[in-house]
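One structure, as structure tokens, below. Some questions next.
Just one protein chain is left out here, and the rest sit where they should.
So, subunit A:
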């Protein structure tokens, strides 16, 4: 136990400015039972998906409706999925006031940290020098991933040197590289990074997804990539983003 010696002017704390990476939840409904059901459907099998991520709740889709949000229901619900709600943004003054009373900070100056290539870069350069984010090296897996196994490369790329079998899942917030047959599910850009790509030495995946845009093997892969070295990326088009599958070489 250490304690400040009497008489000394020990500083027991300092106040500094800090930045925090947040996950955003764009809430589209105040029918929280339905929200709870959807959470259960999407993440029920994977309750550790968020692993304590701080959360910004975006109310902009509800702003005009002026409906009130049942915070005493929503906050415990989100915490059950290991999300830590810290702030709200975008709500009507009344909604924001109620959030403040529920213990959430006002996060209106927060902007989406979506890596929109050019615009973002300019913005960054203009702003005060931001400390370089610490490099998170890719997660490397050199054993086969078999049915029922799952690997999540949190905040980084995933490199798999052995096969990914049907029923296995590889998930990364960045890119996914598989130097062997990819036969299971591959989910790149799991937290919305739209420039993420999937590379496979032999593309035979059951499901491929980039930043939430997905395609299942229900629709067979085109012949020029099926079972061949290929990459998958997301391309913005007039009618939204779509997955582009291309052979490599």
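In this text, a residue touches a chain if its C-beta (ideal position, glycine included) is under 8 Å from a C-beta of that chain, and two chains touch if they have at least 3 such contacts; residues count from 1.
To be clear about the criterion, contacts and distances are computed from a predicted model.
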Open item on the list: Looking at what's absent rather than what's present, what does UniProt name the missing chain, "Septum site-determining protein MinD", "Aspartyl/glutamyl-tRNA(Asn/Gln) amidotransferase subunit B", "Cysteine desulfurase" or "Xylose transport system permease protein XylH"?
Closed with: "Septum site-determining protein MinD"
- [ ] Looking beyond the chains shown, say which of A:167, A:192, A:229 or A:247 touches the absent one.
- [x] A:167
Open item on the list: Going by the contact rule already stated, which one of A:80, A:143 or A:242 would touch the omitted chain in the full complex?
Closed with: A:143
- [ ] Identify the residues of subunit A touching the omitted chain, counting contacts across the whole complex.
- [x] 143-149, 163, 165-168, 183
